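One protein chain is absent from this view; the other protein chains keep their places.
== chain A ==
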């Protein structure tokens, strides 16, 4: 399964990065959101680290929807979904492949969002940037596990891409809250006492939705229209 998942992820990444269409749209939307949110502060005034972290994760959440719509749309354009389903790989390999490629793409986008949030929202990072990267990567896995599962909703003739946002965002609340608090700690260097509890929340979210997706994905990703 892992081999097939890696092959799907490699295929998706090469398609996404060669045209760069999906990625550019995500990056632009995220930057736009960060820029618009920066208008909420007076010129010369600094945004609180909590607000900066919240804006960063808001941009990420919107970006995630675009990324998974794009990734699942790749097969729909040429009717290649049936080909994937007919391959000897289990359906879970498709979920894992899409989740891995989405994770890489989202992380790349965040590498643009992070300096933009620091610049537009007037932040100085007190903590270690490496810890920040680890936090982002860990929270991203939960987002991508769920995003890849529900991204399969956007397949078929009767898909409604806009509905994915309404369904996905409330489900992401625990991961986003944890991401916001942990990133605030990285930016401000305060609130270290709560890091353990929030890390536990992220690990639990990642584990629950990885397990749920492995069980539920074959029900969603079928040849039916």
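Note that contacts are C-beta pairs under 8 Å (C-beta built on N, C-alpha and C of every residue); 3 or more make two chains touch, one makes a residue touch a chain; residues count from 1.
Rule of thumb we're sticking to: contacts and distances are computed from a predicted model.
Choosing from "RNA polymerase sigma24 factor", "LLM class flavin-dependent oxidoreductase", "Nonribosomal peptide synthetase MxaA" or "Heme exporter protein C", the protein name stored in UniProt for the chain missing from the display reads "Heme exporter protein C". Of the candidate positions A:65, A:143 or A:178, contact with the hidden chain is made by A:178. Where chain A meets the missing chain, the touching residues are 146, 149-150, 153, 156-160, 163, 166-167, 169-171, 173-174, 177-178, 181, 194, 197-198, 201, 204-205, 208-209, 212, 216, 219-220, 222, 224-225.
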